[in-house]
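Notes for the one structure printed next.
All protein chains but one are shown in place.
Then we have chain A:
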């Protein structure tokens, strides 16, 4: 288990370096997928299975897919990958920086639990992640309505901004 979480953490750092070294958005999105995926694995290793599932579904399956489609709209004929000169320089420097920090902060770590447990109205207990979602549908109903309103607002904001053909801010599309 320790080895598994170590492996996932190493893959996380490599994924972060892959994103930060500034390749073309295609490859940066791949780095994000790897980083988010193994990050979810680390979360599971610490007991946050629900959050990991929700992260996979919404972040990877929703937002990152939309980002990949948007990046495909802005495609280049010769995208810079991690082997190309400018990007490889950044990769090397970031890996050097990571090894420096690893050398400075090397310690043992312990497997703790990520989950928060809280009390609800004096005599019952709820687990932080799943119980929190359930509370949002019962006594937190006002926040649910506001969240739904905010999502609708975001939709209208995006539609208003990306309106085209002279009626919006982006005219070419």
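Methods note: a contact is a pair of C-beta atoms (placed from the backbone, for glycine too) under 8 Å apart; a residue touches a chain by one contact, two chains touch by 3 or more; residues count from 1.
Definition applied: contacts and distances are computed from a predicted model.
Engineer: Under which of the names "Distal membrane-arm assembly complex protein 2", "NADH-ubiquinone oxidoreductase chain 2", "WD repeat containing, antisense to TP73" or "phosphatidylinositol-3,5-bisphosphate 3-phosphatase" is the non-displayed chain listed in UniProt?
Structural biologist: Protein name of the absent chain (UniProt record): "NADH-ubiquinone oxidoreductase chain 2".
Engineer: So which of A:66, A:120 or A:150 would be touching the chain we can't see?
Structural biologist: A:150
Engineer: Name, in rising order, the residues on chain A that touch the hidden chain in the full complex.
Structural biologist: Looking at chain A, the ones touching the missing chain are residues 143, 146, 149-150, 152-154, 156-157, 160-161, 166-171.
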